[in-house]
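And now, chain A:
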Amino acid sequence: MSYLYFPGCSLKGTGRAYEESLLAVFRALGIPLAELADWNCCGATAYMSIDERQAFALAARNLALAEAQGASDNGAIQLIAPCSACYLVLLKAQRHLMTDTAFRQEMSGVLPGNMGDPGQIRIRHPLDVLVHDVGLQEIARHVRQPLRGLKVASYYGCQIVRPFALFDRPHDPSTMDDLVRTLGAEPVDWPLKTHCCGGSLTGTMPEVGLRLNYLLLREAQRRGADLIITVCPLCQFNLEAYQDFIRRRYPDLAPMPVLFFTQLIGMAMGLPPRELGLQRLLIPVEGRMAALSKEGAHARA
Partner candidate 1 sequence: MSKPKVAFYWCASCGGCEEAVVDLAEEILQVVEAVEIAFWPVALDFKREDVERLADGELVATFINGAIRTSEQAEMAHLLRAKSQILIAFGSCSHTGGVPGLANLYDREEILRYVYEEAPSVINPQRVRPEERIEVDEGMLTLPSFWGAVQTLDQTVEVDYYLPGCPPPVGLIRSALQALLSGNLPPKGSVLAPDVALCAECPRKPTKPERLALKELKRPHQVLIDPETCLLAQGLLCLGPATRSGCGAACITGNMPCTGCLGPTSRVLDGGAKALSAVASILDATGEAEIERILEGIPDPVGLFYRYSLPASLLYRRVGNGERAREGRSS
Partner candidate 2 sequence: MSERPVAGDKGFEPRIVAFFCNWCTYTAADLAGTARMAYAPNVRIIRLMCSGRLDPQFVLAAFRHGADGVLIGGCHPGDCHYQEGNYKALRRYLLLKRLLREMGIEEERLRLVWISASEGDRVQKVANEFTETIRRLGPLRLAPRPGMIRLPAAAQPEPQPAAREGVLP
Partner candidate 3 sequence: MRAHEIYPNGGPRIGVYVCHCGFNIAGKVNVREVVEFAKTLPFVVVAREYKFMCSDPGQEMIREDVREHRLDRVVVAACSPSLHEATFRRALEQAGQNPFFFQMVNIREHVSWVTEDPREATEKAKALVAAAVRRVIFHEPLQRRRVPVKDRVLVVGGGIAGIHAALTLADAGKHVYLVEREPTIGGHMAMFDKTFPTLDCAACILTPKMSQVAAHPNITLWTYSEVIQVEGFVGNFRVRVRRKPRYVIEELCVGCLQCIDACVYKDARFPDEFNLGLGKRKPIYIPFPQATPRVVLIDPETCIWFKTGKCKQTCLEACERAAIDFKQQERIEEIEVGAIILATGFKTFDARRIPEYGYGKYPNVYTALEVERLVNASGPTGGEVRLRDGRIPKRVGIIHCVGSRDERFNRYCSRVCCMYSLKLAHLIKERTGAEVYNFYIDMRTPGKGYEEFYDRLLQEGVHFIRGRVAEVTDWAITPDEEGKLIIRVEDTLVGAVRRIPVDMVVLAVGLEPQPDADEVRRMFNISCSKEGFFLERHPKLAPVSTFTDGIFLAGACQGPKDIPDSVAQAGAAAAEALALIDKGFVELEPNTAYIVEALCSGCKTCIGLCPYNAISFDEARMIAVINEALCKGCGTCVAACPSGAARQHLFEDAQIFQEIEGVLAYV
């Protein structure tokens, strides 16, 4: 199976490490990813709340492109959207196209492709693809450096299992816990998997946004997590970038690395750190890993 890949703006900007690690992992697993040519803004967040129709139109154009570019492939067109916001807005737009015939007709007049059947595109999150298409067994086969002893808190954020719970339970998702186990690490029982990261409040109402971040980080710390993994560029940014600010207000917070889940997979697969964008982390993870392997060696000895 081959996949189309819709990066969205974050993966080319603040979330560059996400793209790097995602591409590296897929490459290592031998799964081709073809970047959607001429993609545009997905239409998410701010756009959606100001003008829904235009936001849907933006997303619809991406879907039309996918339909045209994926058409040669047999079977359903698989479109991977790693950013949670892109993933959700594409899903919403797809449903809108399928139910609102007037909108669909309007779009088919101005968009590339014939918009024959918007339902034939399967919009996928890479976590879903890796766990359900590739499979944990196949991933386990590629693990070169099992992350033994590493305690990982999995963080999903608000958008990828709600409102569309397409591959995991909306209240207590567990796909990443299964993945963490496959990588040799230990998932932390952490009840905040889908609690709010503050979203854009970190910028607009820092008091509130930072506190939300603090609660997430502190709970992960209290439950013994060595690091947090996430699936969303905004969550990753919020959780990682503000830790200094947060610590000024809440001094009990120790530095907590926040990784994209693909980075963790790459680490377990033994891919070079640079290919995974690990150097871009503000709170480095190598030290922790080193300590772990020393502990491990100690324990083995």
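Candidate entries met the following condition: all candidates are chains of the complex that A comes from, given by their letters.
One rule holds in what follows: a residue touches a chain if its C-beta (ideal position, glycine included) is under 8 Å from a C-beta of that chain, and two chains touch if they have at least 3 such contacts; residues count from 1.
As the structure is a prediction and not an experimental result, all values here were calculated from the model.
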item	value
Candidate number, among 1, 2 or 3, whose chain touches chain A in this complex	3
Complex contact set, residues of chain A against candidate 3	169, 171-172, 191-192, 215, 219
